[in-house]
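With one protein chain withheld, the remaining protein chains of the complex are depicted in position.
Order of writing sets the labels: A and B. Residues in every chain begin at 1.
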Amino acid sequence: MSTAFDILLNGVALGSVYALVALGFVIIFKASGVMNFAHGSLLLLGGYLTAVLHERLGFYAALALAVLATALVAGAVDLILLRRLDPHATHVLTILTIGVDIALMTDLTRRIGGDLLSLGDPWGGSVSTFGGSTVPHTRIASIVVSLLVIGAVFAAFRFTAWGLSLRAAAEDREAAALMGIRLHRIRTLAWCLAGALAALAAVFLVAFPAPGLERTTGEIALKAFPAAILGGMTSPPGALLGSLLIGVTEALVAGYEAELSALGGGFGDVAPYAVMLLVLLARPNGLLGEKEAIRV
Amino acid sequence: MTAAAPGLRVRDITVRFAGLVALDSVDLTVEPGSIHALIGPNGAGKSTCFNVLSGIHRPEHGSVRLDGTELTSLAPHRIAALGMARTFQNIVMTSGTVADNLLLGRHGHSRAGFAATALRLPHAVREQRAQLERAREIAELTGLGTHFRTPVDLLPYGDRKRVELARALCLEPRMLLLDEPVAGMNAAERARTAGTIGELRTRFGLTVVLVEHDMGLVMRLADEVTVLDFGRRIAGGTPAQVRQDPEVRRAYLGAPSPQESA
Partner (left out) sequence: MSDRWVSGRQASGRRVSGRAALRRVGPARAAGAAAAVLLCAFPFYLDAFWLQVGLFSMAAAIGAIGLNLLSGTSGQLSLGHAFFLAVGAYGYVWLAGEPGPGLPPAVAMVLAVCLSGLAGGLFSPIAGRVRGVYLGVATLALVFLGQHVMVNAEGVTGGFNGRSVPPLEIGGFTFAETDPALVVLGVPFGAEERLWYLGLVLLAAVWFSARNLLRGRPGRALSALRDSEVAAAAMGVPVARYRSAAFVVSSMYAGLAGVLIALAFRGIVPDYFGLALSIDYLAMIVIGGLGSVGGATAGAVFVTALPLVMGRYADQLPLVAAPGATGHAIGPTEAARYLYGAAIILVLLYVPGGLGGLFRRRVRPPTPPVRQPKEQTP
């Protein structure tokens, strides 16, 4: 039986995971003006590496290695591929990430095949009961870890030289280049960070009560697209807000599916997109996104 | 319809970007048939002013009237249809040939829609041919006749600037806004463009507003000058009057001299 509290908790937990992914989108977009379509395969890569390494290394070491490896792969995409192209041709760069996604995704799905992989997380299927509600520990862990990580990323935005440069670069690429900010390094670092966040998100996406890592897990990253967009691609707090909205919407629609049967079965899966379209109708640049400056 | 050159009355225009005042209650009066120069140091709000006139920016308040028609509530393409054409400070060229760019300027003077064009209906074919002739006329008028079929990205800078001007002329405007028409040109090209502007004005009875850093050109060409500084109108009058104005001297003192920065 699902109560309103369960649904809300589900939604927030889901939203916190989406936030990890959506924040990655926003960081990459701020750094290079690209919508990273390879994010789903990066997430899958992180999950897959954790899954194959945890039995030998234990969960935490496996996760650390997976996060690092995914960060490096993401950084390599920028370093080896994107850097060769005109940084202003963002359409071309975006489509390039689609090519990367197809190649990487093909390889991962071939390796995973029809298997269902466990990531060996320490929470397993354990639950606690609070006033009649059964709460899986994975949910709590996902909220806590996401909060900590997102807090750290926000602090990095505000207080580190990298964060300051990233913000300056996003404001005005040419001016930042003139001021001597080494855009290349900032960009590659941004890609690494986004990759790391995606790998981390994989853990909570496939943890209990989800069955485990499958080849379609990467598609879940697509749900973070509307989250990032409806919050505003230029705004990290927007990504957070958007993710919570999407997570809660999805949980609500799924939780009250019986009452919403007129909308068709499984509407929870597509509700985020409907919400996003409604938001874009009112605000073409998302809730907290900045309007593009007109330069002539 | 009278072909008389239109006048422009700008009253109390204010524009803000993210709290920053780009234009602060600016007034500007352009007499019909005159050449009016808008000058001021970098960041004075000259381009913003042009963007307001052509409908790209909507001012917070104030009014812009072209022969009595209020422009501030109109979309850019409507303002263009009223006979206001402009060039851009940084060249904004569409891919393709000089002809393609000039034909784009003929957009408002042609009608062929998607269906007629896709099916090559006779009237669309006829119109295309007629517009091509017009575009060629204008290319020749601006000294681009020999480059008519040349892709614009193969043209040298000065010629691209000229394509901008020719494309604006293709709108058959009554009022022409020129944003730094000679910036980046060498002395010979400058003189040539200045000659063209003067000639166009007298030949077609245009009203011209231009933003320019080249003071020599401004003093020679303009009938009247308006000076902006930090979004404010600080002076106005004939070139001779403006040159003597103490406010203007103060605004330019310390700032790079206008001749050098262009």
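By definition in this document, a contact is a pair of C-beta atoms (placed from the backbone, for glycine too) under 8 Å apart; a residue touches a chain by one contact, two chains touch by 3 or more.
Bear in mind the structure is a predicted one, so any value in this text is a computation, not a measurement.
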- In the full complex, which of B:8, B:37, B:98 or B:138 touches the chain missing from this view? B:138
- Interface residues of chain B toward the undisplayed chain are 1, 3, 17, 20, 22, 42-48, 54-56, 75-77, 80-81, 85-86, 88-96, 100, 103-105, 107-110, 112-114, 117-120, 124, 127-134, 136-138, 153-154, 156-157, 160, 167, 171-172, 180, 183-184, 204, 261-262
- Message: Across the whole complex, list the residues on chain A that are touched by the chain not included here.
- Response: 29, 35, 81, 84-85, 90-92, 94-96, 98-104, 106-107, 110-111, 113, 174, 222, 225-226, 228-229, 233, 264-267, 269-270, 273-274, 276-277, 280-281, 284-286, 292, 294-296
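Note that in this section only the chains that are shown with their structure count from here on.
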- Item | Centroid spacing, where centroids are CA-atom means, of chain A and chain B in whole angstrom | 46
